[in-house]
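Missing here is one protein chain; the remaining ones are kept as they sit in the complex.
Up next is chain A:
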């Protein structure tokens, strides 16, 4: 099933990106597909686009959270969530700049499942996105060939993990939730997920125009 979903997402972006020029080379299937394909050479750009997609999603989410604060939000919560928004925007912009013309387009998002007036709904979604981001970077590290890109991803992922822990502690104050047994296994290892699984989880929140299906 995840295969199908990923393929759908892949097709969405492939459709939007067909024939884009990257560093002087034409990459007809450029986009997230590179992260899933065994296409050597474009691999790192594909992984960066994968990260860029997730950061776009997070940045859009927290931008909305700050624009329409949930009922009863405290000053401290506003402070922390504003920091997180700023970080995600920085991550997004950093990746966009690193990708240059190779970047996928701006994604349209769908947060209709989120009740932005509800603290519970907002924090639960934030926790989902942060944990997903950590798992995505943890699983994607091995797909990166260039050490500089690997380091860049490393500089981002630990900040995502800090977000995840902080959000989890806002939800369950002073509990073990910050690094709960649901995300850290008996070896003390955090979750790592493959792109297909991550994209399937992110897919409901991404509604970028699907034009590729007409091309298939």
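Keep in mind that, in the parts below, a contact is a pair of C-beta atoms (placed from the backbone, for glycine too) under 8 Å apart; a residue touches a chain by one contact, two chains touch by 3 or more; residues count from 1.
Throughout what follows, contacts and distances are computed from a predicted model.
*Asks:* With one chain of the assembly withheld, which option in "Glutamate synthase", "ABC transporter substrate-binding protein", "Glutamyl-tRNA(Gln) amidotransferase subunit A" or "Ferritin-like domain-containing protein" matches that chain's UniProt protein name?
*Replies:* Matching the unshown chain against "Glutamate synthase", "ABC transporter substrate-binding protein", "Glutamyl-tRNA(Gln) amidotransferase subunit A" or "Ferritin-like domain-containing protein" yields "Ferritin-like domain-containing protein".
*Asks:* Hey, which chain A residues sit against the chain that's not shown?
*Replies:* Considering the whole complex, chain A reaches the absent chain at 80, 83, 86-87, 90-91, 94, 134, 137-139, 141-142, 144-145, 147, 150-151, 154-166, 169, 174-176, 178-180, 184, 186-192.
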